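Below is one structure. I have some questions about it.
Heads up, one of the protein chains got dropped from this complex, but the rest are sitting where they should.
Moving on to chain A:
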Amino acid sequence: MEFRENEAIYLQIAAYVGENIMLGKWPVNEKIPSVRELAVDLQVNPNTVVRAYEFLQNKEVILNKRGIGFFIAADAGEKIKGYSKERFLGNELPEFFRNIFLLNISMKEIEERFEKFKSETYQK
């Protein structure tokens, strides 16, 4: 996983977990990788994964079942959507707006490209 420079790594890991849940790669009510497994997988300090999991626990996306591991909460999808939307609107959208303004890209073009992207990326 390549980490971006403008956001703390633990938040990027939390977003990665969220993405796996949203895309159904990690099913609801199932156990997710342990701190150690994910740290090895992503080549990061396990303390960073602990922080990411604490963040997700606070957002009620995952639950810690003592001695067994971390599980995905039943309504994890809704919870993730909630805070991801906030994060997107706050951080990424202004940057996007800045770029389309500077490059003079019309909303119509964005819309067309968005439709194309959706059909190419998320078709089942």
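FYI, contacts are C-beta pairs under 8 Å (C-beta built on N, C-alpha and C of every residue); 3 or more make two chains touch, one makes a residue touch a chain; residues count from 1.
Quick note on the criterion: contacts and distances are computed from a predicted model.
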Just by its UniProt name, which of "C-type cytochrome", "Tripartite tricarboxylate transporter TctB family protein", "Benzoylsuccinyl-CoA thiolase" or "ABC-2 type transport system ATP-binding protein" is the chain not shown in this complex? "ABC-2 type transport system ATP-binding protein"
Touch criterion as defined above, residue of A:Asn6, A:Ser106 or A:Ser119 at the omitted chain: A:Asn6
Contacts of chain A with the absent chain, listed as residue ranges: 3, 5-9, 11, 36, 39-48
